[in-house]
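Note that one protein chain is taken out, while the other chains of the complex remain in position.
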Amino acid sequence: MPFDPLTIGFMGIGLLFFLLALRVPVGFAMIGIGLLGITILQNERAALATLSSETFELATKMELIIIPFFVLMGNLAGISGLSRNLYDAAHAWTGHRKGGLASATIIGCAGFASLSGSSVASAITMGQVALPEMKRFKYDDRLSSGAVAAGGTLGILIPPSTGLVLYSLMTEQSIGQLFVAGFLPGLLLAAFFVLTIMLLTHLKPELGPAGERLSYSERVHQTRGALPFILIIAATIGGIYSGVFTPMEASAVGATGTLIIALLRRSLNWRRFAGIMRNTGTTTVMCYFIIIGANVLNPFLARAGVTHWVSESILGLGLGPTMTVVVIMAAFAVMGTFLEGFAMLVLMVPVFFPVVTALGIDPILFGILVVITLEMGLITPPVGINVFLVKALLPNVPSARIFVGVAPFLLAMLVSLTLLLIFPQITLLLPSTMYR
Amino acid sequence: AELTLAHYLPPNHELQVGAAEPLAQELAKATNGAVTIKIYPSGELGAGPTQQYTRALEGIADITIGLTGSDAVPMPRSLMLEMPGLFDTPREAVDVIWDNMDAFAEDFKRTQLLALFPNSPAALVMTRPVRSPEDLAGLNIRTSSAIGAAMVGAWGANAVTMPANDLYNAMQTGVVDGALIGIDGVNAFRLHEVATNVVTNLPSNVTMFFVTMNRESYAALSEDERAKLMAVAGRELSMKGADAFVASGDEAKANILATEGSSLDVLTDDERAAFSARLDGLADKIIADLSASSKVDLMDVYQQINK
């Protein structure tokens, strides 16, 4: 062999990034490089066998069934008007304040995040509801688009979260604990977003003029509309936290409950139903291909010694746990600027996780920090998926202007990350009191 | 030559420490470093238990550790070793297995079998006292195998299947009333924290583990190296695996005793007999079912090991 395995490993990573830059789908690129690498380091028989055994193992993995179940739930919640109810309820209480509609957007996003496992779905669904309202009240498009793009990212932190399912799969951490751990940091982040809006509109009131003030009875009425949502949350997150359900059961019960709401409200006609079915299918296969890709690539990287090399190098710096986490988070943040969130997660977590365990860093805390960093990646240039989604909803607003709009929210995320790092209790309180 | 050994268990698992690492050391010593083993734990070369046999077969790793009952490739003959009431200790099982290896060899023939051994016989890890089958009537008991499910059913309980990771939670909240699980599993899933009663000396079943090797990799070793490998593998390595589970079972028992509110209940022989009586005729039925689905006459295998 002309090169040693480690060199081949790094050449593989280089080629992977080249393919990704050429817009090759992430899953296919990882599978391709994994196959190529294993063929070089071993032989093609082992490569093809890795492909089939990983595909099979993941396709029949019970822990992953949560993904399609929660995808279905999010789709049904969107179509049954639950997102509208959430926004209206939040709006009733905050709409008359400066920037109140933007705050309502954040609160609505946080609520919808507990029905949907994905940030993309949250941003689209809430954006469709909230952006026209904010336009009606002459909000500055930087504030309105920033609020939707940033608020949408909460979808992957507040449980359920496909990101946390992936993290649990790659690190063998309890998905129930991860879900429960995401709850308080999610609320904290949402609170910081609202504070950011209050601060911005305090400094520049023209960004978000106050809306009309609703009567108390009207507020109560709007809040009642969001009641079904409380039931779903109680069934899913409450069920997981109290241990009444396993996470898989919670996803099934939540999806069934959402279906019942959609049926009762007659939100489903045949066309919409078919659309939801198709979308649930394609989203599921999209997630699985990334996971399969990572699981074909990782044996190659382990064989080549890349994983080992990275962890040895970082540990060799002797930085201590907290600084090491900061360094790893910085690496994630840099990668997150151009890598899609899932891709970053499946590529980087297996490489860095051994360092985390070696230093005795709490793996649940690390998972939450990783997910928040991933959220930042969703709104940083050049590739900020949520910004692009908002752009699609607001074709007349240039992307650059939306990126300016999300900047204050990015700052809020950094502050939250710092707080969570200094006070791990915020993340670990709920999981540590779980089932007891 | 450097051989790769892959398994899906965590790097601190008793099999890594008690079997895989000693195998690597002894082989290196016996061959003066000519043959070494590099261990990839945690599914680094491939996740989960269902594909371990295939991974050895196809050479993803040279050697893999797997579970005969959970592998996607059926191993019906070795499954006979999981029949109820056969063994009381892993060590005695290893002797029976290797004295009768001809009966199971067919299951592994596409690879070179290096070790075959059980964990400790399953205990009932419960959230309430159980001294007789009557105490189990109508309870939900988690089990992970068809044989375990048949036993639990014969004792009058409902067999429930769920991922082992969910067990702690499920027992804590009463989703299940207990589990039929190897006592070593108490450690792995911290069950002593949620169990009130751990019932042992049941006419119970074991879970079989295999260590197997790719045929081409085996053939690529010199005749001398193969002999040295098999001298440290085989019955020798199987005993190491069995001992690793005994040690972890002992640790589990110590944990149970040290935890307030959880007790270790060893059944008397009379109490055990009541559980055995409920299993009369069960073996015949299980064997008939498994023989039909695997198209192998398993009664011969069973009778050979149940002498």
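General remarks:
Per-chain numbering from 1; labels A and B assigned in written order.
In this text, a residue touches a chain if its C-beta (ideal position, glycine included) is under 8 Å from a C-beta of that chain, and two chains touch if they have at least 3 such contacts.
In this section, contacts and distances are computed from a predicted model.
For the chain that does not appear here, its UniProt entry gives the protein name "TRAP transporter small permease protein", which is one of "Menaquinol:cytochrome c reductase cytochrome b subunit", "TRAP transporter small permease protein", "Phosphate-binding protein" or "FAD-dependent oxidoreductase". Touch with the chain omitted from the figure is made, among A:Asp140, A:Glu249, A:Asp362 or A:Glu375, by A:Glu249. Touch with the chain that is not drawn comes from one residue among A:Phe56, A:Phe137 or A:Trp309, which is A:Phe56. Among A:Leu214, A:Ala234 or A:Val383, only A:Val383 touches the chain left out of the display.
Among the residues A:Thr282, A:Thr322, A:Thr418 or A:Ser432, only A:Thr282 touches the chain that is left out of the figure.
By the touch rule set out above, subunit A reaches the unshown chain at residues 19-29, 31-32, 35, 48-49, 51-52, 55-56, 59-60, 62, 64-65, 68-69, 72, 245, 248-249, 251-253, 255-256, 259, 274, 276-282, 284-286, 288-290, 338-340, 342-343, 382-383.
If you put the missing chain back, the residues of subunit B touching it would be 69-70, 72-74, 138, 140, 144-146, 149, 158-162, 175, 293-295.
Rule of thumb we're sticking to: only the chains that are shown with their structure count from here on.
Averaged Cα coordinates give subunit A a centre that lies 38 Å from the centre of subunit B. By the touch criterion stated above, subunit A contacts subunit B in their complex at residues 42-43, 45-46, 48-50, 53-54, 56-58, 60-63, 172, 174, 176, 242-246, 248, 295, 298-299, 302-303, 307, 434-436. Against subunit A, the residues of subunit B that register as touching in their complex are 4, 10, 40, 42, 44-48, 50-51, 54-55, 57-60, 72, 162-163, 165-166, 168-170, 172-173, 175.
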